[in-house]
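In this view, the complex is presented without one of its protein chains, the others remaining in place.
Naming follows writing order (A and B), and every chain is counted from residue 1.
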Amino acid sequence: MDFSKNLAQKAGENLKKIREQKPLIHNITNFVVMNYTANVLLAVGASPVMAHAQEEVEEMVSLAGALVLNIGTLSLDWIESMIKAGLRANRLNIPIILDPVGSGATTFRTTSVKRLINELSINVIRGNASEILSIAKKESGTKGVDSIHGVDDASGAAVELAAELGSTIVITGEVDFITDGQRTFNVYNGHPMMGRVTGTGCAATATIGSFLAVDRDPVTASATALAYFGLAGELGAEKSRGPGSFMVESLDALFNIGETELQKNARIEEGGRK
Amino acid sequence: MDFSKNLAQKAGENLKKIREQKPLIHNITNFVVMNYTANVLLAVGASPVMAHAQEEVEEMVSLAGALVLNIGTLSLDWIESMIKAGLRANRLNIPIILDPVGSGATTFRTTSVKRLINELSINVIRGNASEILSIAKKESGTKGVDSIHGVDDASGAAVELAAELGSTIVITGEVDFITDGQRTFNVYNGHPMMGRVTGTGCAATATIGSFLAVDRDPVTASATALAYFGLAGELGAEKSRGPGSFMVESLDALFNIGETELQKNARIEEGGRK
Partner (left out) sequence: MDFSKNLAQKAGENLKKIREQKPLIHNITNFVVMNYTANVLLAVGASPVMAHAQEEVEEMVSLAGALVLNIGTLSLDWIESMIKAGLRANRLNIPIILDPVGSGATTFRTTSVKRLINELSINVIRGNASEILSIAKKESGTKGVDSIHGVDDASGAAVELAAELGSTIVITGEVDFITDGQRTFNVYNGHPMMGRVTGTGCAATATIGSFLAVDRDPVTASATALAYFGLAGELGAEKSRGPGSFMVESLDALFNIGETELQKNARIEEGGRK
């Protein structure tokens, strides 16, 4: 495989910028992953805040370098807060990333995602293959929040969806796929153990959020963030004996990976332009 | 003690089935344990989903192999969601397990549990001795969510309650007690450190939920699940130096215990039929 040296270098640079700037990342996310997401963002070097009250989301997002929306344990009033925060973010040109957890599993999730997409300008959508297919109105069907499709099943739909929405679409899986409808990237970093711990997808989304705060090209921000997050998974898996120690070790790895180490080990492949 | 070889074998078989079928387990549970519960279910081999919105619980539970209801941080609208999901589960013959966290500590908890029991057909209720006594209308009184009674204080009431409700009642403690009003089982696996980590009771409930998805006899499902969960506690305690490392090691153990290992080490005693 021919990995991009430019993007590996970019990965290191983005990580360095985050650690220098410590951007505030505003998360409106689900109850399951709040603690883990906050710890991941701290390990990355960002400054996480979780705030969902309609009374404060506009003010909070104004201070942020990026807004992370995640519907993992959605309810109607939280969707309203996401819209409020998102509209303000759009006005202030603050990047938004959406994690459509379980889209396709219930009508409520699918329609909520579509509402967010319709009312907001969203820079990046990161999901598994089933979630992305459900948004692209292709054959959907998921089992709860776990994908029943492979990344390859959804990459074509992702390219079309990206072009249609003007968003970057990210499908994570064995190999991660990133596209803005024109450019496509594959990220080969990662480890199967990441699927055995809850919230790794959500944490990957938040990590992309922190990269968006320092890199306004959503395609390179997403690819470099996933190379970094995947590398931490690889290093964590090496030292662990199961999902409990994997969580501990991969959090330590996120914290300890330096810019040079990331640059050496980022495995990002540039696909041809469409 | 004379442990049942049949049930030890059943434990291994149930675990194998979960890992083959990866049943979706729908949890409407408390904020404290959501992350831990999801990770436990993933380590077991099931596929967890947390969803509480009234707009989606009926659709979500329809996809599930079992429904786990837990009132640990209850509020009125979540109880409504539990009722909605539970009624649909009943109609579809999907097993329900209830964790009456803190029942007896406040009137709101006690009456909410009674409402769930009255309106739903619940297959298994798992609590500590104080919680079970509060449901059985026996002398109650708990200290918050911790039991002030031993399992033996409540086993008689549990047998009566099981017969009255047509449910399986599970009391966890030093020795776990399981009864459907006729049969009684004791499970001797477990470790005192399990009481020093939050959410082990809730995670035991969810683990039983995943066993219910593959074993429709709620008594054997509960006993075999608790043998497995308790064995993971034993193995975790051996390798740990406190509650932090215990959580990590017991999660690793849940993941690593094989069917054969479980079959060899499950310590389930069949009591006489009543």
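Structural remarks
Convention: contacts are C-beta pairs under 8 Å (C-beta built on N, C-alpha and C of every residue); 3 or more make two chains touch, one makes a residue touch a chain.
Just so we're clear, the structure is a prediction, and the values are computed from it rather than from any experiment.
Annotation: of A:48, A:127 or A:199, A:48 touches the absent chain (contact as defined above). Touching the missing chain, out of A:18, A:34 or A:194, is residue A:34. Contact with the chain not shown here comes from a single listed residue; of B:72, B:86 or B:236, that residue is B:72. Summary of contacts with the chain left out: across B:5, B:91, B:137 or B:196, the touching residue is B:196.
Think of the hidden chain as still there; on subunit A it touches residues 22, 24, 26, 31, 34-35, 38-39, 42-43, 47-53, 55-56, 59-60, 63-64, 247-256.
Of the residues in subunit B, those that touch the hidden partner chain are 30-33, 35-36, 72-76, 102, 105-109, 143-146, 196-199, 240-245, 247-248.
Just so we're on the same page, only the chains that are shown with their structure count from here on.
Computed from the mean C-alpha positions, the centre of subunit A lies at a distance of 34 Å from the centre of subunit B.
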